[in-house]
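Note that one protein chain of the assembly has been removed; the remaining protein chains are unaltered in position.
Letters A and B mark the chains as written, and numbering starts fresh at 1 in each.
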Amino acid sequence: MRITCPHCGNRGLEEFTYTQDAERTRPTDGGATPTPEWADYIYLRDNLKGPRKEYWYHSAGCHAWLIVERDVSTHEILSVRLP
Amino acid sequence: MRYSAFSVLTQALRGHTGWKPAWRKAAPAPSYDVIVIGGGGGGLATAYYLAKNHPEVGRIALLEKGWLGGGNIGRNTTIIRSNYMLPGNEPFYEFSMKLWEGLEQDFNYNAMVSQRGIYNLYHSDAQRDAYARRGNSMLLHGADAQLLDRAQLRRELPYLNYDNARFPVQGALVQRRAGTARHDAVAWGYARGADQRGVDIIENCEVLGILQEDGKAVGVETTRGVIRAGKIGMAVAGASSLLAAKAGLRLPIESHALQAFVSEGLKPLIDTVITFGAGHFYISQSDKGGLVFGGDIDGYNSYAQRGNLPVIEDVCEGGMALMPMIGRARLLRSWGGLMDMSMDGSPIIDKTPVENLFINAGWCYGGFKATPASGFCFAHLIARGAPHEVAGAYRLARFAEGKLIDEKGVGAQPNLH
Partner (left out) sequence: MTGFRLAQGGLVDRASPVKFHFDGKAYTGFAGDTLASALLASGVKLVGRSFKYHLPRGVFASGSEEPNALVELRAGAWREPNTRATMAEIFEGLEAASQNRGPSLKYDPLAVNNLLSPFLSAGFYYKTFMWPASFWEKLYEPMIRRAAGLGRNAGLPDPDIYEKTTEFCDVLVIGAGAEGIEAATQAAATGQRVILCDENAPLVPIDLPAGVEFLARTTVFGVYDGGTYAALQRLTDHLPSSNAPRQRLVRIVAGRSVLATGALERPIAFGNNDLPGVMLSRAVGDYVTRYGVAPGRNILLYLNNDDAAGLIPVLHQAGVNIAGVVDARPASSDVVHEAARAANAPVYAGAAIIRATGWQGVSGAKIRLAKGGDLALPCDIIAVSGGFNPNLALTSHFDGKPVWDAAIAAFVPGSLPPCMSVVGKAAGQGLNANIQPVFHSGFFPGKSFLDLQNDVTVKDVKLAEQEGFAAVEHLKRYTTLGMATDQGKTSNVNAIGVLAQTLGKGIGETGTTRFRPPYVPVAIGALAGAHTGKEFKPTRLTPTHEWAAGLGAVFVETGLWLRAQYFPKPGEDWLAAAQREVNAVRNAVGICDVTTLGKIDIQGPDAAIFLERVYTNSWANLPVGKVRYGLMLREDGFVMDDGTTARLGETHFVMTTTTANAARVMQHLEFCAQVIWKELDVSLISVTDQWGQIAVAGPKSAATLAKIVDSPFDLSDEAFPYMACMELTVCGGVPARLFRISFSGERAYELAVPSRQADALARALMQAGAEFGIAPYGTEALGIMRIEKGHPAGPELNGQTSAHDLGMGKLLSKKKEFIGRAMAARPALTAPIRQTLVGLRPVNPQDIIRAGSHLLPVGAPAVAASDQGHVTSAARSPTLGSIALALLENGPARHGETLRVYDPLRGGDFTAIVTHPVHLDPEGHRLHA
C-alpha cells in the first residue's frame, strides 16, 4: 500500500502507522463521568466492509496525522487529507 | 466407520472402496433447536460438544457460508499452548490444553497433536521477570512451565544466534506440553464427530440475516432459505462484526490481516516451537518438513485475505536475526487470515443483548489453540444459559465496565494486541 501524504508526497506503507477508525466522534462533554457514549467511543467499532475513514500517522516522515479514506475490502486509497 | 490401523489395513486390501464421506452433505431442515453459524474451528467444536455433552438441546445444525474449515482454522500456524498470565485467561487455555491432550482419542481422528514444546525467548532482565510472573501464574493454575537461562537454552537450541545478536538471547520460558496440531485435521475431526452425533453440517449456506421477533432471535435467513432456531450461536471470527451487524450489534472488535508463511520442505531441523522476544517472529516445523512461521499482524483494518510486503520483510528479518541458518531456506507460500482483534486482546464468549443469540468472537491471533475449549465453553453457555467456569471472564460487558483482560497492556488499540 502507498499513501500520498499532503506534505511529503507518495510514500510506502512502511512510513505510516495506522491507529484507529476516524468515523467515530469523541464525546465533547469533558469526561466528568464515564457515560455509555464514552465507552462506545473507546471500545466499539462498526468494522464493516467497504470505504472507511481512518487515522494514519506519518511516523517515519513529517509526523502529520492524516485522515485516509480507504476501502478496507480492497485496500484502495480513496482520499488523504489533514484532519 | 471407526478409524484405526485395522480399518486402514482392511480397506487397503479392498481397494479403499468402503470409506464413506467424513461428514454428510446435509441439506437444511426448516428448523432446529440450535443453529451454530460458522464452520471454522470454533463453530465445529461448538457443534461437536453441543451434541456430545448436551444432547438434551435437541436438533443441531451448523451453517458454513463456503467450504468447511476455510477460515482461520485452515490458515493458522498450528500452535497450541497454555502460557498465559492473567487469571481471566490461564484457566481457560489450560482447560483447552487438557482437551487437546485427549482430543484425537475423543473424536477418533488423528489431528497430529504434537507436544513438542514452546520456547518464549527473553532478551532482557525485564522480559525475564515478566516471563517469571507468567510462568509462576501458569504453575499456580496447574499448567507446566520452566524458566531456562542462557546456558540451559543453548544446550537445548544450539542453533540460535547467541554470539552476534543485536538483542542477545538470555533464556526462555518453556512450556513442554505445548506444541502443534494439524489444523485442517482438527476441523475435519470435529466435523466428522459432530456429524456422527447427528449434527447437520450445511456448507455453502451463507447467513444473510438474523430473524428477530420481540427482541428475540428466532432464526436465520440464508442463501439456502429461512431456517428457524430456538437458539443461535455465532462463531465466525474474522467476520464477527459483519454478522453481528445483521442483528443490530456493534462489537469491540476490528478485523485485521495476519500473515502466515511456510517454507519448502526440509529434513528435520527445528524440533519445537520458538518465539523471538526481540522481534516479530515465531517458528515451528511441520511433519511434512516445511518451516511454518509468522509474525506481527499487518497493522490496519482489512477484509482482504492477503498480506503486505513490509510485514513479510519484517518477519524474515526477525527469523534471520534469531536463526541465521534459515537464510537459504525458501519461503514457499504466504497467505493472510482475518483476525477478530478485540479491544483488550482477549476473546468474547457470551450472551448478546438479543435474547437467544450468543457470540463467540474476538480471538485475535490466538484462536487455534483455544479451539477445543472455545467450543466446549460456548456449547456449555448455549445449552445452560450460563458461562462455563473457565470462561466466565469473557463477557461483552467487561469493556464498558473496565474489567479488561489485557495481557499486553496496550489498551483499546486492537492492532497492538
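Quick note on the criterion: contacts are C-beta pairs under 8 Å (C-beta built on N, C-alpha and C of every residue); 3 or more make two chains touch, one makes a residue touch a chain.
Quick caveat, the model's predicted, so the values are computed rather than measured.
Novice: From the listed residues B:Ser31, B:Asn53 or B:Gln146, report the one that touches the chain absent from this view.
Specialist: If we include the chain that is not displayed, B:Gln146 is the one touching it.
Novice: Just name the one of B:Leu9, B:Leu208 or B:Ala386 that touches the chain not displayed here.
Specialist: B:Leu9
Novice: Taking the full complex into account, what residues of chain A touch the chain not shown?
Specialist: Listed in rising order, the touching residues are 1-2, 12-13, 17, 19, 26-27, 30-35, 38-39, 42-43, 55, 57, 59, 63-65, 75-77, 82-83.
Novice: Mind listing the chain B residues that contact the chain we can't see here?
Specialist: Residues 3-5, 7-9, 11-13, 16, 19-23, 25, 67-70, 74, 87, 90-91, 101-102, 104-105, 108-116, 123-124, 126, 128-137, 139-142, 145-147, 159, 161, 164-168, 182, 184-185, 188-189, 203, 263-269, 278-279, 285, 287-289, 304-306, 308-309, 312-313, 316-321, 324-335, 401-404, 406, 408-412 of chain B touch the chain absent from view.
Convention: only the chains that are shown with their structure count from here on.
Novice: Using mean CA coordinates as chain centres, what's the chain A-chain B distance in Å?
Specialist: Roughly 29 Å, centre to centre.
Novice: Name, in rising order, each residue of chain A that touches chain B in their complex.
Specialist: 1, 12-14, 17-21, 36, 39-40, 42-49, 52, 54, 70, 72-75
Novice: Help me check something: in the complex, which residues belonging to chain B touch chain A?
Specialist: Touch list, chain B to chain A: 241-242, 245, 250-255, 299-304, 308, 310, 343, 399-400, 412-413, 415.
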